[in-house]
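Only one protein chain is missing from this complex, and each of the others stays in its spot.
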Amino acid sequence: MKSMQTLTQRLANPTRFMELSRAILPWIAAGAALFIAYAMYLVFFVAPPDYQQGETVKIMYIHVPSAWLALMGYSIIALSSFGLLVFRHPLADVSAKAAAPIGAAFTLAALITGSLWGKPMWGTYWVWDARLTSVLILFFLYLGLIALRSSLEDEALAGKLTAVLALVGVAILPIIKFSVDWWNTLHQPSTGFTSSVDPSMRTPLLLSAIGFTLLFIALHLKGMQNEILRRRVKTLRLAEIERGDRAFSERVE
Amino acid sequence: MTGFWALLKRDLTLAVREGSALGTALGFYLVVVAMLPLGLGPDLKLLSRIAPGVLWIALLLAALLSLPRMFEADHEDGSLEVMATAPLPLELAVAAKALAHWISTGIPLALMAPVLGLMLNLDITLTPALVGTMLAGTPAISFLGSVGAALTLKARRGGLLLALLVLPLYIPTLIFGISAIGFASLGQDGLSASLLILLAISVASVAAAPLASAAALRLQMS
Partner (left out) sequence: MFRADRNEKFLAALRLAGRAQQDAGGPDAFFAVAKREASQLYRRLKSRTSTAVLVNFANPLCRRPIRAGSSWVDRLFLHADNLTVERGTRTVISALSFTAKAGEALLLVGPNGAGKTTLIRTLAGFITPAAGTISLNAEFTDQDVAEACHYVGHLTGIKANLTAEQNLVFWAEYLGARESTPIEDRVHDALSHFGLSQLADYPAGLLSAGQKRRLGLARLSVAHRPIWLLDEPTVSLDAASTDLLAKLIRKHLANNGLVIAATHLPLGLEDPTYLRLGPAPSTGAAPGDTLSGGGAP
């Protein structure tokens, strides 16, 4: 327990975090590139076309990891928000801020690939399928988080308010999901995507999911580094301004 | 005219740096359009039929949302008063700000409409007509909106009041915008009468609205 605490404390120190993340980031990024490259090789040259969907099924290898990362991104934001509000963890806000645009981007990717996949299946780019609608609403939540943060000048306040919104979102997400399913079954039978996946497809899908997750982590770490550096630059600038102000008064007097 | 371009450039720079205003307008547009099928049911035939109207009305609402900021910031930090003492007539300053609003809000909203059209199962062959009418009609939205924004500059709860004042002014734009898309869906190519009327409304608002807006601003600065 004690060693755990010291570990968190050491990680909580932004300088330690910068050192550590600098050390591991290249490995994670390289791992992401390797996994994605191998998965894509399997997808395009090894894995068979689906007996129903033909070659279009290859979109799945991007779509499913994106949808998974959309959820994982929101979980990271929710956990970070919790860490910020309850433990006042200095890196939690940085983590929540960095995860939001990445999560939103993967959500958008899931929506776009889903709609591209849907075109040959449904004959139109978009149907108000329960899953697509839920992911769309998740995208709205992401947009809300980003918009709220960018609308406030005071960064500390913005971080806390965004954290509250993220936790409210977590509480209400299951209800939204449930209500959308309800709404959808009212109108049309659920479109069946739940059929089991053949092992020849499962391996590349799994590899692709691992690769994209590593990519997410790499982007997240880089985003956190950038945010920490941005805050340092801002602090330095403010100090510079203050020093300039003092020097100015002294010089003229 | 250097002043006109300087102001246009400044407002566009600020729009890019403050990004959130455009992001909020686009997000609002997306959310409003997405709410509709949830209320009406996911019937693609029905959605396809009402898509042009929905896209136009949501666009008006999204544009309306971004109007209050048109003069507010310059009023709060005193820039507006300095502008009133500049060689450039206030009418042209207002025109520059409304033009900046059109470029930074009207055009992006119009360009986003086809994406949302996909979600409403809008006939893809109608996309050029949709974007065309919106690009032709949105100048009127920005310039007529500038009148409302100027009138409600000092009003309490200005945003709600602004909607009440400005939405009726948008009725002609809405009617002829929809009607131009209707003509396009009937397979008529080229410029329909509706599109020409829509353009005429925009041109007239560009010419006339800055006079009213500047008058309203002057009254509030005294």
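Side notes on the structure shown:
Letters are used for the chains, namely A and B, taken in the order the chains are written, and counting of residues starts over at 1 for each.
By definition in this document, contacts are C-beta pairs under 8 Å (C-beta built on N, C-alpha and C of every residue); 3 or more make two chains touch, one makes a residue touch a chain.
Since this is a predicted model, take the numbers as computed values, not measurements.
For the chain left out of this panel, the touching residue among B:Glu72, B:Glu91 or B:Asp123 is B:Glu91. Within the complete assembly, B:Leu219 is the residue of B:Met35, B:Ile124 or B:Leu219 that touches the hidden chain.
Listed residues B:Gly3, B:Gly41 or B:Pro114: the one in touch with the omitted chain is B:Gly3.
Seen across the whole complex, the unshown chain contacts chain A at 153, 234, 237-238, 240-242, 244-245, 248-249, 251-253. Counting the whole complex, the residues of chain B in touch with the unshown chain are 1-3, 5-7, 9-10, 13-14, 17-18, 73, 76-79, 81-92, 211, 214-215, 218-219, 221-222.
To be clear about the criterion, only the chains that are shown with their structure count from here on.
Distance between chain centres (mean CA atoms), chain A to chain B: 33 Å.
By the touch criterion stated above, chain B contacts chain A in their complex at residues 19-20, 23-24, 27, 30-31, 34, 37-38, 41-44, 118-121. Within the complex, the chain A residues that touch chain B are 115, 124-129, 133, 136-137, 140, 143-144, 146-147, 150-151, 180, 183-184, 186-188.
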